[in-house]
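Only one protein chain is missing from this complex, and each of the others stays in its spot.
Chain nomenclature is as follows: A and B, assigned in order of appearance, with residue numbering initiated at 1 for each chain independently.
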Amino acid sequence: MTDSILQVRDLCKSYGAVMASRKLCLDIRRGDVHALIGPNGAGKTTAVNQLSGDTLPDSGSIVFDGSEISRLPAYRRARLGLARSFQITSIFEDLTVAENLALAIIARTGHNFRFWRNGLKTPLVAQELPEALLRVDLDRQADLPARHLSHGEKRQLEVGMALTGRPKLLLLDEPMAGMGPGGTVEMAKLIRRLKGEITILLVEHDMEAVFSLADRISVLVYGECVANGTPDEIRSNPTVRTAYLGDD
Amino acid sequence: MNGIFTRKTAIVAAVGLLFALLPPLAAALGQEYLVSLFTRIVIYAIAAVSLDLLIGYAGLISLGHAAFVGLGAYAVGILYQHSFQDLPLFGIFPGSENALVVWPLAVLAAAVFALVIGSLCLRTSGMHFIMITLAFAQMLYYLFVGLEAYGGDDGLSLSSRNTLPLLDLGGDNQFYYLCLFLLAAYLLFAHRLVHSRFGLVIRGASSNNRRIQAIGIHSTRYRLVLFAIAGAGGGLAGVLLANHSEFVSPGLLNWTLSGELMVMVLLGGLGTLFGPVLGAAIFLLLEEVLAMYTEHWMVYLGPFLVIVVIFAKHGLFGLLAGSRNND
Partner (left out) sequence: MLLVIEQLLNGLQLGITLFLMSAGLTLVFGIMQVINLAHGSFYMIGAYVGATVAARSGSFLLGIAAALSAAAVAGMVVEVIVLRRLYRREHLDQVLATFGLILFFNELTRIIWGRQPLMMDVPAWLGGSIELLPGLPYPIYRLAVIAVGIAVAVGLWLLFSRTRVGMQIRAGAANREMIAALGVNIRLLYTLVFGLGTLLAGLAGVMAGPILAVESGMGESILILTFVVIVIGGIGSVRGAVVGALLVGLVDTLGRAFLPAMFRLFLEGAAADSIAASVASMAIYILMAGILVWRPRGLYPAHWS
């Protein structure tokens, strides 16, 4: 357990009578692509939101890279190296692609009270922007307002923004949702490229993608983690089969 | 894109030239009152540009911008009165008529007030924000209406403008050019600002505030600083208005001024820095022309506004220049 980057213990969150997380435990090993799956309404997004700080848990602990973060606001967690993408694409539609990435780059410097020099010409941005654009294959669209990108390109931009912050852990909430087959392949390629470089928690419905990409898989049912293991172990786990069969 | 660019530059250049050559033009036409009218236009333009930083770039719909204008103006009036009556303010601080002392203080006062108000208003968003900015501005209005020591309802008269070494502010042309210079400087500053790192954060937060938190930026602090910068711009406009008319009254704090400034921003085009300048010119010229025909010009202006809002979304600069653009 020494090489785990994230340890979640007994996380609880309820909305009225609905328990979205019940004593949720989770361990993510450094360097893994760790998938979180489960039937609709299993509380996957709620779990991700609690990890990222968009929602605060009722109780329980989240230890990220050695520090307890469960009560920290989202922006503080992001600075510790925890980045996320949203289930519904979340980028700066009114800004250009380059400005989107530049914002992500300058975000980790902590203070941006610089009022005069053009933001895109900041040394740090000038140094990293070209590579950041190439990494997500958007260098030709750099000066285009992000609202004009295709759906798949917006997704790539979003992941690109999460990556420029050099996160230690990347939370991807259904990165392939709503994409055509072409977009799905592009995204899978991108995740495979990141594998080993960065730890990823992947929430995804596309089972084919999950089983081909993930090193480990956790299964969530009614806010509770019912199984953990490698893709092969999960495939043959009887509890998982009933949970999924029971839902379908 | 290129055609729009040149058309836009052409408009900016033409309007800039008109502003620069106005005093000799007015003299040639024998219409000297135009200098005074255009001084007002230039001053309102400063206030409108500063409001546009909030509305157009930060997405913060402040309906209380008159507070900063009025505060800047009252700072001039109050310091003038204390100097004139030789009565130190709070018993220690002597008043002043020197622009080099008064103007920075007045602008600072507006910025500090903006920081205080902003730290409260920015706890909210949406409709709450609109109502709260309006309410705090109105608080200031009632405060000054009640301050009998500074004229209460009737306001304060200055017997002359502030003094500045080398320039004679009493001369209408010199005062006009000073205002024009300050407008140009504020425009340049605002232009750099919206493209700077700070501006990136501000525009990003306006576009998607949840996302900006997710990448690790605490946007409220930036918005608060912008609120103070815009407040300072409003304060500067107030300083100039007080000097221009040599008169300060609670009317400058009233919410109708906030509304009018917002109208100027919309008429000119949101989120364009030059738009509000055009908007101020159009609004004040329209007022001037309509007022020549009828004292009830507002009965026409009101429905005109409603129609503009419903049908012309990007303002007149947007209409003329072809598209909404970010500078």
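The rule we apply is simple: contacts are C-beta pairs under 8 Å (C-beta built on N, C-alpha and C of every residue); 3 or more make two chains touch, one makes a residue touch a chain.
Everything numeric here is computed off the predicted structure, so don't read it as measured data.
**Q** For the chain that was dropped from the view, give me its touching partners among the shown chains.
**A** Looking at the complete complex, the unshown chain comes into contact with B.
**Q** Among B:27, B:87, B:100 or B:306, exactly one should touch the missing chain; which is it?
**A** Only one listed residue reaches the unshown chain, and that is B:306.
**Q** Using the touch definition up top, pick the residue from B:180, B:240, B:263 or B:281 that touches the left-out chain.
**A** B:263
**Q** Check each of B:136, B:198 or B:222 against the chain that is not shown and name the one that touches it.
**A** With B:136, B:198 or B:222 as choices, the missing chain is touched by B:136.
**Q** At which residues does chain B meet the chain that is not included here?
**A** The missing chain touches chain B at positions 55, 61, 63, 120, 123-124, 126-128, 130-132, 134-136, 138-139, 142-143, 145-149, 255, 259, 262-263, 266, 270, 296-299, 301-306, 308-310, 313.
In this section, only the chains that are shown with their structure count from here on.
**Q** Need the CA-centroid distance for the pair chain A / chain B, whole Å please.
**A** Here the centre of chain B sits 43 Å away from the centre of chain A.
**Q** Which of the residues in chain B come into contact with chain A in the complex?
**A** Answer in residue numbers: 189, 192-193, 195-201, 203-204, 206-208, 210-218, 222, 225.
**Q** Write out the stretch or stretches of chain A touching chain B in their complex.
**A** Contacts found on chain A: 52, 54, 73-76, 78-79, 83-84, 86, 90-95, 99-100, 102-104, 106-108, 112-120, 122, 161-162, 165.
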